[in-house]
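One chain of protein is taken out of this complex; the other chains stay put.
And then chain A:
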Amino acid sequence: MEIVYVYTKKRSDFGRPCNFSERAAEVAVDIAPDPGAAAAFVPRNPVDAHVQHASDMSEHEVNTERVEVETRGVNHTEGGWPKDINPHELEQTIRFRKKVEKDENYINTITHLGTLMEHCIKQNNAINIYEDYFGEEEMAEVEDEPPSAKTINVMRDPNITKRTATHLSWHPDGCKKLAVAYSSLEFQQNVKDMSFDSYIWDLENSNKPELVLKPSSPLVSLEYNPKDSHILAGGCYNGQIAYWDTRKGRLPVEVSTVEFSHRDPVYGAIWLQSKTGTECFSASTDGQVLWWDIRKLSEPTETLVLDISRKGLLENALGAISLEFEPTMPTKFMVGTEQGIIITCNRKAKTPPEKIAGTYSGHHGPVYALSRNPFYPKFFLTVGDWTARIWSEESKESSIMWTKYHLSYLTDGCWSTVRPAVFFTTKMDGTLDIWDFLFKQNDPSLSLKICDEPLFSLRLQDNGCVVGCGSKLGTVTLLEISSGLCTLQKNEKTLATAMFERETKREKILEARHREMRLKERARAEGRDEEPREEAEEESSAELLQRVRSDFLEAIEAELRRRAQAEAKRLRAKDSEEHSREEEEEEEEESKLPEFEGEEEEEEEEEEEEEGDATKEP
């Protein structure tokens, strides 16, 4: 329908001033709605239409077609033969060759080239010009360089509510990836929106985790399977054990059933050395140690209750907070408890109570870390309360060496994988200490403040140069330590062995002395009843004891003095002289000390025998 409105104006009226007047509205056209047409439409309520005055843009992705690369071999066939010669005809080719050989130019050239070639051949036979000349020589001693460490990477928890990085585990081959378990260890402080995820970080990209692991409950501990680098086992906050396969995605492949799991967070989970590579065991503060086969996580294969009275009662059990397992000693393992006691266990014992082989009264508080020296498995390091202690398996009553009492709690520790006398500890004030026990025992060789919040976990890479520490706010810092602390020094192994042996011996002597004293006390208490009869003998034995005791104390004092002198000498020597000379001195000292101790021991043995006789008499 065409609507037209015609407006006419005379030509003579153009240009005239406008004379506006008011006029009522007139309906020009009135188009009534057609109900029939309404049937073709559907009412739409609400109607939204966006209006924007902007140019329309569209996005398009283009990817070039992938170049298909194929490797092919080339078959060389002879070419270049002159036209008249057929390369397949042996006669013709031979004839051609003979002709060339007769050419004078050929003879001259070959003679000339021959001499040139011979020169090079002889050269090759005489000397290997690509020989590695200084490869076998040891690296120049960098002893003068003070130990240092530099941060190479920092990985932060991407979530808003930060959680503590409670456990770190390096990838078994190459250590290019780090698995970190995140959870909040504060008692009942779980915020509603706290994420349960734990991450696997790739060292190349510290901004975004490479893989996210989604457990049903936050992970407290996480370990890579040393045999299969795709499998990880994790212990959850609610006591369950779960295992992941990195090829299969972020959800656990299998989770243990709640009824048979632990009742408290699983603080330690370690893989065992087995043919199938699927066995692991876990420990928790509920007092149990459970063994699992990840193929069947519905129930544990074995359980052990950490009851040191050997009755297997869960009520008496001590809560485990750290676990230690050394693949070279597959039947033994150690558990550090919340009560400060370290329990060594034998897996292959006949009855469950016998599994607990021995205990060491360790610390005043929970034993947060427990690890054996990779070079000398008889000695192990424990970290708890305000000290770190080194123990020998033989001396059960006390540790053989310990650090001083610090101002803040120690949270984690581990041995260096490269140097036998170096270990690392982390503290609640955010510092990482590196101790070199051969060099200095009073203070750490290097103490670094990593962050302001407490550090909770520590893990050293297998090469011994890179260490990762996790803090309370989920920040994982990777540090590279200077080569002085991660290269094996010349006589270090022997010196470390000597030091450990010396300390063990000292402890044994002290233990023996304590035992004797206790025996004396008991004997004296019994002997008092039969006093009149044995007075005479007692006196002589008492005098003997006095003499023995004073001799012994003198000997100890002399030893201590001598050791202090040796230390002072060592430190002085280190400042001024060359390392090699100073080492020689050390060796002399070392050789002197054991001799003296040997003498001492002999004296002791004689005196002990005398004492033994004295006690037998009454």
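What we mean here is this: contacts are C-beta pairs under 8 Å (C-beta built on N, C-alpha and C of every residue); 3 or more make two chains touch, one makes a residue touch a chain; residues count from 1.
The rule is simple: contacts and distances are computed from a predicted model.
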Omitted chain, identified by the protein name its UniProt record gives, among "F-box only protein 6", "Dynein light chain roadblock", "Serine palmitoyltransferase small subunit B" or "1-aminocyclopropane-1-carboxylate synthase": "Dynein light chain roadblock"
Touching residue (missing chain; options A:Arg66, A:Lys102 or A:Lys275): A:Lys102
Residue among A:Ser12, A:Asn128, A:Asn207 or A:Thr331 touching the omitted chain: A:Asn128
Chain not shown, touching residues in chain A: 76-81, 96-97, 100-102, 105-107, 109-118, 120-122, 124-125, 128, 130-131
